[in-house]
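Here is subunit A:
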Amino acid sequence: MRGRMNAGLLVGGVLVGIVVLAALVSFFWTPHDPTLVDAARKLREPGGGYLLGADKFGRDTFSQLMVGARTTLYVGIVAVGIAAVIGTPLGMAAGMTPRGWLSELIMRVNDLVFAFPALLLAVMLGAVYGAGTLTAMIAIGVATVPAFARVARAATLQVMVTDYVLAARAAGRRRPAIAFRHVLPNIGSVLIVQASVSFAIAILAEAALSFLGFGTRPPTPSWGRMLQESQELLFSTPRLALWPGLAIALAVLGFNLLGDGLRDFLDPKLRRIRAEG
Partner candidate 1 sequence: MTLYLVKRLAVLLASTAVAAVVVFAFMALLPGDPAEIALGVNATPEAVAELRRQFGTDRAPVAQFLDWAGGLLQGDFGTSYVTSAPIGPQIGDRLGVTAVLVLGGMILAVVIAVPLGTFAAVHHRNALGAVISAASQLGIAIPAFLAGILLVFVFAVQAQALPSGGYVPISENPAEWLRSLLLPWLSLGLVQGAVLTRYVRSAVLDVMREDYLRTARAKGRGSTGALWRHGLRNASIPVVTVLGLQLATLLIGAVVVERVFVVPGLGDLLLNGVAQRDLLLVQGVVMVLVAAVLLINFVVDVAYHLLDPRLR
Partner candidate 2 sequence: MLKVDGLTVRADSVELVHDVSFAIGPGERVGLIGESGSGKSLTALSLMGLLPEGVAASGMARLGDRDLVGVPESRIKELRGRKMSMVFQEPMTALNPLMRVGAQVAEVMTLHGKPRHEARARAVELLERVRLPEPAQIARAYPHQLSGGQRQRVMLAIALANEPGLLICDEPTTALDVTVQKQMLELIAEVAPALLFITHDLAVVASVCERVLVMYGGRVVESGPIREVFTRPRHRYTEGLLAASKLTPRGTRLPAISGSVPPAGRFPGGCVFRNRCPQATPACETAPELTGDAHAFACWHPAD
């Protein structure tokens, strides 16, 4: 199937593309100042330059959504980056020395970190240092490390028994050389798929944390907090919950479809190593 486009990849790509575009454009332009509080526009109905209306503080919903996309991507990129940078080498090291003490230690620590979900880490960090975007990103990133490490390890184990690695080892190449020249390029596609799936999970986690007040702090717009603020108005103005909810769901759907689509696109063999959620 290598190289063949599939519907999931296309839809996922378009959804992710929209989020990225909204985030990029928001740096230069939004219809209104997303943080501008204006009592006169309180709960303004959609229309007249306010495409999706305004919230209880009179902030323009559409502008908030655009900047919220930026927050979401920012948290996702940093969190997945942390997870990939820490998890990948650990997983590779464990996979290249499958019977050594190092591998055992890495996987044990991995299991332990796994017992600390993003939310608990964020709450602990928040309790100690005060909650914010930074603590949320670190918590989500650290909690995602085990998924990367496991997938990197599984893929490395497969690469290590291929003929070219066996040949390189027989030729006396040292482990770091093998890791960079053979293993990393060959597990790259697995990691890209994992990154996409992890990104979706990071978006969910960021939304949940902001909803609980452990993520992005006001006034920076965030989809999760928009939802939280809209909850009390669910009876009177349900549209305030609708838009951020839709944004979260479509962004997550986009990254999940992109991950699945990439998996099929890059290599059908990858289906054996499932990205971890």
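Quick note on selection: all candidates are chains of the complex that A comes from, given by their letters.
One rule holds for everything that comes next: contacts are C-beta pairs under 8 Å (C-beta built on N, C-alpha and C of every residue); 3 or more make two chains touch, one makes a residue touch a chain; residues count from 1.
The structure presented is a predicted model; accordingly, all values stated were derived computationally and were not measured.
Peer 1: Using the touch rule from the top, find which candidate among 1 or 2 meets subunit A in this complex.
Peer 2: 1
Peer 1: Show me the residue ranges of subunit A that touch candidate 1 in the complex, using the header's touch definition.
Peer 2: Interface residues on the subunit A side: 108, 111-112, 114-120, 123-124, 126-129, 200, 204, 207-208, 211-212, 214, 227, 230-231, 234-235, 238, 241, 245, 248-250, 252-253, 256-257, 277.
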